[in-house]
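Sharing a structure, written as structure tokens. Questions coming.
Of the protein chains in this complex, all but one are displayed in their positions.
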Amino acid sequence: MKRLQRIAMLCLLIASAAWAQSNLEINTPAISQIRSTMQSRHAQLAPYYASGAVGLTADGGVALRDATAVPLAQRPAVQGLIAQENADRASLYREIARANGHPEWEADIRSTFAQRWIERAQAGWYIQSGGAWNKK
Amino acid sequence: MNRMPIALLCSAALLAGCVTINIYFPAAAAEKAADRIIDGVWQLQQDKPATAPSEGAKP
Partner (left out) sequence: MTLENVQVHASRLDGGPARVRVQRALIGGRELRDVRLECADFVAFPEQRCRGGVVSAAGFGPWPVEFSVRGTSRVLQASLQLEPAVRIDVTGTLAGAHPQLLLTASRLDIGRLFARDEVLNSWQPAGRVDVSLALADFGAPQAPSARFRAVLSDAGFSSADGLRAAAALAATVDITATRDGDRWRGRVAADWAGGELLWGGVYLKGGATALSSAFTLSDQTVDFSAMSLDLAGVGRIDGHASFDRDAQALSSGRFGAEKLDLAALNERLIAPLFLVRGWPALRMRGQGGLEVAMDAAGIRSARLDLLDAELADTADRLVLTGLSARIPWRRGEPTEATASVSQAAFGRLDAGPFDIAVDLAPERVSVKPVRIPVLDAGLRINALTFRQVAGRWDADLSADLEPVAMPAVTEALGWPKMAGSLAASVPHIRLRDGVMTLDGQMLIRVFGGYFAASALQVIEPFSATPRVLADVQMRYIDLEALTDTFSFGRITGRLDGEITGLEMAHWRPVGFDARIHSSEGDYPREISQRAVESITALGGPGAAAAIQRSFLGFFERFGYRRMGVSCRLLGGVCVMDGLAEKNGGFVLIEGGGVPALSVVGYNRRVDWQELLDRLARVTDSKPVIE
């Protein structure tokens, strides 16, 4: 019976360790690196969110919503920004899953982020839901 | 003598229970983490001073 108790204790310890870990690890060098490139890119993207040229997608990325809001010559650059931002966001989700020892969480992390990006978006930005764009 | 199998069974069950706890996706923690990252990337803390309008005006 003692053994059982010990195992139960061990279990409790593991469980409490699991519960105590209420914060996800987001301070690895890789994540910090991605965060800082995304932060500096945001200065370039922000005006496009505001003008409605770029919107937030339901799957945690960004997409070109209306290129006509951007001068012709700048449209390829906006497409490039979007491609880079989406690549960074994908690696961010993957790295968070990886950093917390659960690569299989990537999809869950992506969908959590998708909700939070949209929730935290400024009024007037465009948000995609069910294939349609709505102004927040 | 009789207790051993029960103990083993229990411990197996308990251990299984332990393992499942870790597998659940910590949704609340993930939301918190997401918010912290979004705060940083979008600079939502410092964005309050009125720099946004002039920035937003030029496409």
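By written order: A and B. Residues from 1 in each chain.
Throughout what follows, a residue touches a chain if its C-beta (ideal position, glycine included) is under 8 Å from a C-beta of that chain, and two chains touch if they have at least 3 such contacts.
Predicted model, so just to flag it, every value in this text is computed and none were measured.
**Student:** For the chain that got dropped from the picture, name the residues of chain A it touches.
**Tutor:** Looking at chain A, the ones touching the missing chain are residues 27-30, 32-34, 37, 64, 66-70, 72-73, 75-77, 79-84, 87-88, 91.
Everything below uses one rule, namely that only the chains that are shown with their structure count from here on.
**Student:** Starting from the mean Cα coordinates of chain A and chain B, work out the distance between those two points in Å.
**Tutor:** Chain A and chain B have C-alpha centres separated by 13 Å.
**Student:** Where on chain B does chain A make contact in their complex?
**Tutor:** Those in contact with chain A are residues 3, 7, 10-11, 14-15, 17-18, 21-22, 25-38, 40-44, 52, 55-56, 58-59.
**Student:** Would you tell me which residues of chain A are touching chain B in their complex?
**Tutor:** Listed in rising order, the residues are 1, 3-4, 7-8, 10-11, 14-15, 18-19, 21-24, 26, 31, 35, 38-39, 42-43, 46-48, 50-51, 53, 69-71, 74, 92, 96, 102, 105, 108-109, 112-113, 115-117, 120, 122.
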